[in-house]
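With one protein chain held back, the other chains of the complex are shown just where they sit.
A, B, C, D, E and F label the chains in the order they appear, each numbered from 1.
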Amino acid sequence: MENAFIYTGIFLCVLMLLPLYRAVFGPTVLDRLIGANAIGSKTTALLIMIGLIYQRVDMFVDIALAYATLNFIAVLATSRYFQKRKGLYKE
Amino acid sequence: MDAPVLADMLDFVIAKYNYWGIAALMMIGLYAMIAKNNLVKKIIGMNIFQTAIILFFISIATKWDATIPIIIHGHGAHAHSIHAADYMNPLPHVLMLTAIVVSVATLGVALALAVGIFQRYETLEEDNILEQLKADESNLR
Amino acid sequence: MGVISFVLLLGGLVFYAGGSVGIIRFPDVYSRLHPAGKLDTMGLFMTMSGMALYVLSDWSISALLTALKIMLIVVFIFITSPTATHAMADAGMRAGLVHWSRK
Amino acid sequence: MIWQLDVIILTLVIICGLAAISIRDLLGAAVLFSAYSFMMCLLWAIMGAVDVAFTEASVGAGVSTVFFVAAVFRTTRSSKD
Amino acid sequence: MTDQLPALIIISPLLAALLANIAGWIQKRLCFPAAVAGLLASFLCAAFLMRRVIAGGPVVYRLAGWNPPWGISYYIDNLSGAVLILVSLVALINMLANREVALTMFENRLGAFYSLYLLFVTGLMGIVITGDAFNLYVLLEIASLTGYALIGMGGGRARISSLHYVFMGTIGASLYLFGTGYLYMVTGSLNMADLAALLPQVEKVSLIEISFILCLVGLFIKMAFFPLHAWLPNAYSHAPGPSASLIAPLTTKVMIYVMIRVVLSVYRPEFVFKALPIRDLIIWIAVAAILAGSVMAFKQRRLKRMLSYIIVVEVAYMVGGFWLGNAAGMTGAMLHLLNDAMMTLCLFLAAGSIVSRVMSDEFSYLQGVFQKMPFTMVAFVAGALSVIGVPPTCGFFSKWYLISGGIAAGQYGFAAALIISSLINALLFFRVIEIGYFEPFDMHSHGAEPVFEEASAGMVVPLVATAGLILAMGFYANTLVAWFIEPIVPVVLAGGG
Amino acid sequence: MKRFAFIGVLLFGAVLLYSSFSFPPLGDPHAPANRHVSDDYIRDGMKETAVPNLVTAVLADYRGYDTMFEATVILAAGIACFFLLRRYRRKPAQHRLYRHIDTGVILIIEQGGKEPVDSKEFERIDYHWVPFDLVVNKAAGLMVPFLQLFALYVIFHGHHSPGGGFQGGVIFGATVILLAISRDLRSTTRLFPERTSAFLSSAGLFIYAGTGFACLLLGSNLLDYSALARLLAVDPVMARSHGILLVEIGVGMAVSAIMIWIYYNLASAGRYDEGL
Partner (left out) sequence: MIGLAKSAEWLREARIGAKLMTFGVCYATWIVLSGRFDAFHLMLGVVSSAIVSMTSSELLFPDVKYANLPRMVLRFFLYIPWLLYQVFLANLHLLYLTFHPRMKEQIDPQIVTFQSRLEGDMALLIFANSITLTPGTVTIYVSVLKKFTVHAIDDPSARALPGRMEEKIEHIFA
């Protein structure tokens, strides 16, 4: 089963390339934000997977929990920026 | 190229690739700090540089086939002996925890300075600021 | 147990893949929010439940608590992810982004 | 230490770092920097440095991105390079 | 309790900083006494500790009760004891002298100011006292962070210079950390004494060389050694008065102390001076630094800016003198380290006092300053004479050691550069004194009659005391060398070569 | 400049690459870095401090002095941000905006005009005003208590699982930042004033340094928690464990307060009127 987790992890890592493409080349900042958010949600799963590979999940769960919840704050802050300052493209 | 040489190469790459990544990251950070014109960009470069060093320390601390530095079976550990090769080296982790804190602190102060600069000069571009400074000084004369 | 968790994991991966491809393929910010907000959440839900089941497969109190914690992550994600999606959509609306339409 | 994941994530980290310093929009750079620190956190978790990964997760996702966004909010978004 | 003196040296300013921060929000008048009490306690502890060190040799203090390679330890020898006393004394004098200026300058954030001040001093003293390579980095960052804030509060271009300082300082500290990482990788230890014992057994010498160069470049950035000095003049000349006269005397000197410490007690002089081919290179850079710095100081039209370039020159004196590698050169560098802190303090305090009255430090505004501010200017002249190197003052003796060391090592270029820069310094200060003493006030260029007067007693008394200290250090130069420096100058050295 | 920087950076990279060839291989358990001191930490750490998480043990006990200054660095950063940015004298605003809560009518009050009392009916709003967003507001409110609980859990369980004072403190600070983002800065500063953050930041560090100082007063070296055994009535090893807990609480307090403080100063550029 550990091998299965490793392969799943590799698959997720490769999958991260697609949101990363959006984050790097996205025309607007919101696109980048969507990309970063998607990377964050994959990271949460990956952290647990790494824990399973190390066979110490109980230690990694806390990190994933902190991660999943705190990622939200960054997204809120960035979108709050647009709600106050108009204009998605360059100012 | 015959197979053993190739295997050696692979071993070599696996043994060192992290350090090459660190070198690349340090170069990125240093380049941003020296060559970029925008102050926030420089601050980002500074952070990348610091994280690269942290990555270096963590790479030192890894061991193949070792687990994270938290002892299994909490309090019963007196009974059976602990092999040092089974756990990652905790010392660099400690040092880097401190280094991360330092980098966050530096980030805060640097951003505060950048905000202060913007309030005065209305720009974050270094060359524009220097132009304004020059104009100010010639006005004083 | 192992089989179920494996199936859940695979299903989660499919949803994750859909989310990632959708982020690339859809035409504008609003429509990209759909795969980003939903498919990723679903993928996370399935992988997490798969892994929680895997953890439960050797039964003990601490394993149960760990599985519960993993599910706690899912609960939090189910609160935060739609909120984040909503915040992004709202930001786009307020910034004056016009949505893509077929015409 | 899982070297397969390590290699991939290291590559992604370098891409992220390069992108973060070469984007002209500072807010975009801040967002990319947060993605950078997500991946750094992952990298450290892979290498077994749990505490460091935890710190990076809480700092990178929680406060440092918010600091960046707040600073950009109080200054400007545009950048010449 | 005497066993605990080393801990008290560090912990008392730290606690005082916390108290000052709290006091700033409750009752602002309490900040100053708390700060003075913390520094005074620290100074007294340092003095008593010094007595013990002179009597009984180096002191090792094990923090948290762990033995050195496992826990962190303090290591205090004669030089570090002297630098500790120096740091606390300079900080104390400066704090007393700037009481009123700080009160008017930072009215609402007085607590924050004193807190940062004390944390800065804590950081510097921690750097001096520590025996652990990584701990040094942490304290370096404390000193730098507080330094950035203290500098950035000034007007004009203070903020941008401070941000440049942040970038340069972070590169410097990070390079130091990176070098320490190399050391850790090849030895597995962080304690300085342990490192010194382990390093000769390491096979991969190239790694040690690279680590040494990384550390050295990092420290060079931090101490503003010539090609890497760009951040210093702006930062120091635009800093607000109280911070400038604190940071300018201490930061660079402590960094030079760190360099001495790293060379002498981590990498060992045998390795540094014999195995590495960089000695001549550094001495020649120092020569270039002395000449270029003097010329640049000559071009300045503002007092504080001129003084900051003089600091660059003085740093080059010390680095060059130390890298001469013989006993005289090292003694000169260490003695100059002590002296230079005092004279820089004196000059910057005088400049601050002038700025607080004249409201400018441009040369053309200094006309007639001697008549109006006699005590300040007397102290200024004492500091100036010491920088030039005129005999009764302390600057003469250290320069003498440096020059004789240069001649003994066969580095005639270095000796010549020292003499030339002394002449240039004489010209520099003579220009200031001439404007201040001989030129009458020019009505046409400035309008009204100058209205300034002598600075307040709170400022003048510490200033004159500093001038007195400069003279006293000159008179007791031999004692200083015998107590503080001779015991730690390595006996077995390359001598002439 | 750019070309010069590029060449310099390439040179630096070349040096790093050159040195990397003589590095010991990655992950070698017999590399010198993994032998000398760290072996003893791993073998004896649990025995000497009764803390399974070796990182916490080394962080707060063997190298507790470092950690004290780590917390001091953060304190210095917080004070520095305040010192650099805080503006007390601000020019009076052109006009202030008030909103009638029930109807949503916005009053613009010119300078000098009579201002309504900040009461249940009217609330003062930001100049760049974001309409009340129910979803974000409620969801953030729902998350905050759990996040705070989680933060406290992280602070208290640094012994057995990853985490500790710094991480927990950051999460706790992030919760207040979340409130400030989802509501507005003014109401958050009323809940958690600047003064409180200044006090807490000093008080947290005071707990740390005070614990160390208490050890000194009890007759052993600075930060030697085993001296606390007499006070806590436990054996010296457990005293170390409890001392670590005390210290972590101090760090957590300081860090959370300072993160909030830095955010306040950065987001309002020191004016404390309007945040992100």
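Things worth noting here:
Simple rule for what comes next: a contact is a pair of C-beta atoms (placed from the backbone, for glycine too) under 8 Å apart; a residue touches a chain by one contact, two chains touch by 3 or more.
Computed from a predicted structure; not experimentally measured.
Seen from subunit C, the chain kept out of the figure touches residues 14-15, 18-19, 21-22, 25-28, 30-31, 33-35, 37-39, 41-42, 61-62, 65-66, 68-69, 72, 78-79, 82-83, 85-86, 89-90, 93, 99-102. Although one chain is hidden here, its contacts on subunit F can still be listed: residues 104, 131-135, 138-139, 141-142, 144-146, 148-150, 152-153, 156-157, 160.
Here is the rule we go by: only the chains that are shown with their structure count from here on.
For the pair subunit B and subunit C, chains touching both partners: A, F.
Subunit A and subunit F have Cα centroids separated by 23 Å.
Look at where the CA atoms of subunit A average out and do the same for subunit C: the two points lie 11 Å apart. Along subunit B, residues 14, 17-18, 24, 30-31, 59-64, 66-70, 91-93, 95, 97-98, 101-102, 104-106, 108-109, 111, 113-116 each make contact with two or more other chains. Within subunit A, contacts with two or more other chains are made by residues 16, 33, 35, 54, 58-59, 62-63, 65-66, 69-73, 76-78, 80-81, 83-85. Going by the touch rule set out above, the chain pairs that meet are A-B, A-C, A-D, A-F, B-D, B-E, B-F, C-F, D-F, E-F.
Listed in rising order, the residues of subunit A touching subunit B in the complex are 54-56, 59.
Residues 30, 33, 39, 42, 46, 49-50, 53, 56-57, 60, 91-92, 95, 98-99, 102, 105-106, 109-110, 113-114, 116-117, 120-121, 129, 133, 136 of subunit B are the ones touching subunit E in the complex. Those residues of subunit C whose C-beta lies close enough to touch subunit A in the complex are 2, 6, 9, 12-13, 16-17, 19-21, 23-24, 29, 32-33, 36, 40-41, 43-44, 47-48, 51, 54-55, 62, 65-66, 69-70, 72-73, 76-77, 80-81, 83-84, 87-88, 90-92, 94-97.
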